[in-house]
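Missing here: one protein chain of the complex. Every other protein chain is in place.
Then we have subunit A:
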Amino acid sequence: MKKGVMRPGHVQIRVLDMDEALKHYVDLLGLIEMDRDDQGRVYLKGWTEVDKFSVVLREADQAGMDFMGFKCLDEDVLDNLHQDLKAFGCEVEEVPEGELKDCGRRLRFVAPSGHAFELYATKKQTGKWGLSNRNPEAWPRGLQGMKATRFDHCLLYGVDLDKTLELFRDVLGFDLAEQVLTPDGKRVAQFLTASMKAHDIAFIDHPEPGMFHHASFFLDTWEDVLRAADLISMTDTSIDIGPTRHGLTHGKTIYFFDPSGNRTEVFCGGDYHYPDHEPVTWDADELGKAIFYHDRQLNERFLTALT
């Protein structure tokens, strides 16, 4: 049942060198630089996103994800979810308005998987980049690289998938859209949605808590994914795998790494999910095909290179 959580709103990613990172996220991926703050963090977004930013980069001495934030319908939802999170057993930290520029108060908590998440309801809306909201043209000129349209989801590796599902489903109102089950019924992957998308957040079972697999960005077409692959080669960017298709969600995809080793995905297509749909299930013995629909075998790096 929906609880007022709307969508992935932002992700804060740690990078080892900001200038190198901006070449990746702005020049190559095509995000727009929107702002910087006095901590040196840089705020970015995809051009179709209405809110001011969705990706925050922070220079640090370790790669990985600081937190992922979900935008909620309004401030009343936040107050309700604050109580529900506490009742579930989460410690909730209230991050004051303005800690991220032009963003309202955020409720921060750590999921059983070991990842930090945030809920917020207020962020400055600057509109789609380069377009008016009145009689808008199809797309703005001046986009760079892969012209990523929006931040779409994250895939995270961590512990205690069952308790994490309980939190996201029962407290935050997500649905289980897709899963991978072992022959004895253990869920080793779960794709969760707060919308019609096949995933807004996904988790893979892994013995280390709090690990980051990738942040994903949406492209419109398969041709755009192919063009992204061309750009990856042109720029000698570290590639993981693709272009290919996933069995899970059926998205068409390519994976590559930022200069600090954080994985980026761009993809198009993918299945949809309504709240009355049963979860789609892949059997773990078909995992090769579930992950890479064409190769039908796993790539060690895709499974184990994490930040």
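Quick note on the criterion: a residue touches a chain if its C-beta (ideal position, glycine included) is under 8 Å from a C-beta of that chain, and two chains touch if they have at least 3 such contacts; residues count from 1.
Just so we're on the same page, contacts and distances are computed from a predicted model.
Of the candidates "ABC3 transporter permease C-terminal domain-containing protein", "Selenium metabolism membrane protein YedE/FdhT", "Dihydroorotate dehydrogenase" or "2Fe-2S iron-sulfur cluster binding domain-containing protein", the chain left out of this view carries the UniProt protein name "2Fe-2S iron-sulfur cluster binding domain-containing protein".
Among A:Gln12, A:Thr149, A:Thr193 or A:Thr307, only A:Thr307 touches the chain left out of the display.
Against the chain not displayed here, subunit A makes contact via residues 16-17, 19-20, 59, 61-64, 114, 159, 206-210, 238, 240, 257-263, 300-301, 304-307.
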